[in-house]
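Note that one protein chain of the assembly has been removed; the remaining protein chains are unaltered in position.
Let's turn to chain A:
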Amino acid sequence: MEITIGPLSAIPPGEGRAFEVGSERIAVFVTREGRVFATQASCPHRGGPLVDGLLGGCTLICPLHAQKFNLETGEALSGGEGLKTYPVRLSATNQILVRIEGGVG
């Protein structure tokens, strides 16, 4: 199902914010060019808060040990486990919509 997470304005350009969706946490990132990505919120390496990372293009660097990820594909660019990604789009009123399988847990 697709759920509305909140307004685009909740996230400053070039950064990310985490959202609580049921029992899950989802990280949403907005690049400086205005692209939006949604992924799991905690780093598969040691649970670092990904939204506190550094973002450029669609590459994100985790703040704890600098593992790199491609936010579009979820691929781990420095080896190791990749990220779970979610399809995401903006509504006509600039609300962020994320598609989650099986609904909210």
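FYI, contacts are C-beta pairs under 8 Å (C-beta built on N, C-alpha and C of every residue); 3 or more make two chains touch, one makes a residue touch a chain; residues count from 1.
Please note the rule applied: contacts and distances are computed from a predicted model.
Visitor: Mind telling me which option in "Nitrite reductase large subunit NirB", "Copper-binding protein MbnP-like domain-containing protein", "Acyl-CoA dehydrogenase family protein" or "Pyruvate ferredoxin oxidoreductase" is what UniProt lists for the chain we can't see?
Guide: "Nitrite reductase large subunit NirB"
Visitor: Mind listing the chain A residues that contact the chain we can't see here?
Guide: Counting only chain A, the missing chain is touched by 3-6, 9-15, 17-21, 25, 31-32, 41, 46-49, 52-57, 59-61, 63-64, 66.
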